[in-house]
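One protein chain is absent from this view; the other protein chains keep their places.
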Amino acid sequence: MSAHATALTDHAQRSRALIRYTVLLAVAVLMLYPLLWLVGASFKSNSEIFSEVGFWPERFSPTAYVKGWKTSTEYTFATYFLNSFAITIPRIAVTVVSCVLVAYAFARFEFWGRKLLFGIMVATMMLPLIVLRLPQYLMFRELGWLDTYLPLIVPSAFATDTFFVFMLVQFLRGIPRDMEEAALIDGCNAWQLLLYIIVPLLKPAIISVVVFQFIWTMNDFMGPLIYLASVEKYPVSLALKMSIGATEEVEWANVIAISVVALVPSVAVFFMAQRHFIEGTASSGIKG
Amino acid sequence: MAAVSLRDIEKVYPNGFKAVRGVNLEIHDSEFMVLVGPSGSAKSTLLRMVAGLERATSGELHIGARRVNDLPPKQRGIAMVFQNYALYPHMTVYGNLAFGLKLSGLPKPEVDQRVRQAAELLEMSHLLERHPRQLSGGQAQRVAVGRAIVKKPEVFLFDEPLSNLDAKLRASMRVRLTELHHSLRERGQSATVIYVTHDQVEAMTMGERICVLKDGEIQQVDVPRVLYERPANAFVAGFIGSPEMNLLQAEVEQRGDAVGLKLKALWLPLPAELAAALDGHSDAGEVLFGLRPEHIATVSRSDRGTVAIGARVQLLEHMGNEVFIRADVQGTPLTARVPAEQVGDIGQCRRGEACTLHLNLRAAHLFARSDGRRLC
Partner (left out) sequence: MYDNKRLGFLFALPFVLGVLLFKLFPFVASLCLSFTQYDLIDPPQYIGLQNYRELFGDDPLFRKSLGVTLWFAILAVPLRVGFALFVAHVLNFKLRAIGFFRAAFYLPSILGGSIAVAVLWRFLFSKYGLINLALVKLGLEPIAWLADEHYSMWTIVLLFTWQFGSAMVIFLAALQNVPVSLYEAAECDGASKAQQFWRITVPLITPVIFFNLIMQMVHAFQEFNAPYMITEGGPLNSTYVLALYIYDQSFRYFNLGYGAALSWVLFALVAALAALSFWSSRYWVFYAGEKDGAR
């Protein structure tokens, strides 16, 4: 239900709407201009970047992309992207599986400690996790998992991304149990119920989980920073940081080009699933 | 104190849909006027136009002596009671009642006095510190009414206020609202009321005058009795009264001296008065023959206006003091309404059994089949 229209004249109503559209457009332009400029700058020469406010390049030059892709290391961004996907895809898979299982438990079952665990879940969503970083590091060090992708993937297999569990639980709570009860009468056991009834019903929420986990993992910085030492294993986020490096002299054109490329997967996934998950997150709270 | 006047009011939506067509209505000062009609009749739209929540595309709207077409609701001297009460959930009952008054800058003692007066009038003084979520439906409704009373408006507007209540509560609230109207009038506090409902029982019991609407057009405006006894067209005839008036398709025919109605194989001779009234109408050929259920009896009367016909009983509904007989006359349904003690043998009839019904044709209504208007 959107805001009201009272008995204003058509004229008054239209001018009100005009003001709103203007404000919104102004804010949108202000918000998106940096991104727009980034894309335009990736095609500009170094000198043009530093002299022009407008985002449209005088001449389109893809050299920044070529140079940036090659990077000044021994690996191209192809490697770094593959690394990013090597982290992201498994992580998404284990996240979906574990979070659906756990959400199913919380939303439907009665079990020991349910209230307590749910309270813990909500609490961990609200408290700074930075306090856990160090001990987790030490733990993975003992396990010999440093400089591998395991510390970035394995925790998600235990539903530690509590935001997703919470979102799935809220979604599931909104679904009436009628179909499950009918299936129970037909003789389904819990696993069949989960696979054939619950999961299809959860599809929109699962899509949200996939999209968010994809974007967040692709953009994850501190995790890889702490756990990965070998450059050949670096994901895109660390490679970007490397390109800024310690020196004052930055090849900005290249860096900007490669930043654009780094953002492309996230933006693409966002636009593909945009409709879906904006509405989903609004109803269950958002980490962002 | 204000009369409300709507002249040539029309409302056309941007997509071209004409919701209100040429409505002309004069509501007298202190009158309880009911706007009634099925959904889509634009009764709520009209009410909201009087309130100032919607704008008329053309026409003149006057409250009292003032032209209010361009005035916002606050300046029109109206108060509205919404269908879902629209109580502010975050304020107490006191807060809800006082909100509008405080906004208009009324000094605190007077605000307090008005609020407490209204609370007393509606017997809810004990609810003043509660929040809306702690109120029952009936209590919430009284708060909504109280919020209107404290404003001391020139016109009260009610938008189907009882439709969310259960049947019993609805009946008691009807009485309460009508008594409220009377007591406000006795105190000299202005009490022009425009009341929208889809329930014709509410309309008939509460309205001093009723305006029947259909598809944005006024069908008839009059006191309840006239609406009931002399409906202006077939729509009003079928809308007012429960159970509904029987409306059957028939043809006017002259057989020798007598003028009568031909219904399938039935011949119903018309009483002289009706026949005379028909004379004036040229297209009195195809008509809708209307007869209210209470004018169909199970025993014959000794006057000449009654005609006996054969029918088959379909269903008997025993209401306690009366019985509704749903019968079938040669394929056409007919409903009769008979006091319980007169039902006689018919009361034992099973489905499909034959019986005799006596129609009091003196009370018949005749409408032109083409446009539904009243012929006599």
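To keep things simple, chains are lettered A and B as they appear, and every chain counts its residues starting from 1.
By definition in this document, contacts are C-beta pairs under 8 Å (C-beta built on N, C-alpha and C of every residue); 3 or more make two chains touch, one makes a residue touch a chain.
Keep in mind that what you see is a predicted model, and the values were worked out from it rather than measured.
A.B. asks: Considering the whole complex, which of B:Leu6, B:Ala119, B:Leu135 or B:Leu180 touches the chain not shown?
C.D. replies: B:Leu135
A.B. asks: With the full complex in mind, choose from A:Val66, A:Ile89, A:Leu129 or A:Ala182 the residue touching the hidden chain.
C.D. replies: Reading the full complex, the residue touching the unseen chain is A:Leu129.
A.B. asks: Just the residue numbers, please: which parts of chain B touch the chain that's not shown?
C.D. replies: Within chain B, the residues that touch the unshown chain are 51-53, 72-74, 78-80, 82-90, 99-100, 103-104, 131-135, 137, 140-141, 144, 147, 151, 164.
A.B. asks: Even though one chain is hidden, which residues of chain A still touch it in the full complex?
C.D. replies: Touching the missing chain: residues 1-6, 17, 20-21, 23-24, 27-28, 31-32, 34-35, 37-38, 50-53, 98, 101-102, 104-106, 108-114, 117, 120-121, 124, 126-139, 155, 157-160, 165, 184, 189-190, 193, 215-216, 218-219, 221-222, 225-226, 237, 240-241, 244, 252, 255-256, 259-260, 262-263, 266-267, 270-271, 274-275, 278-279, 281-283, 285-288.
Here is the rule we go by: only the chains that are shown with their structure count from here on.
A.B. asks: Determine the centre-to-centre distance between chain A and chain B, using the mean Cα coordinates as centres, and give it in whole Å.
C.D. replies: Computed from C-alpha means, the inter-chain centre distance equals 59 Å.
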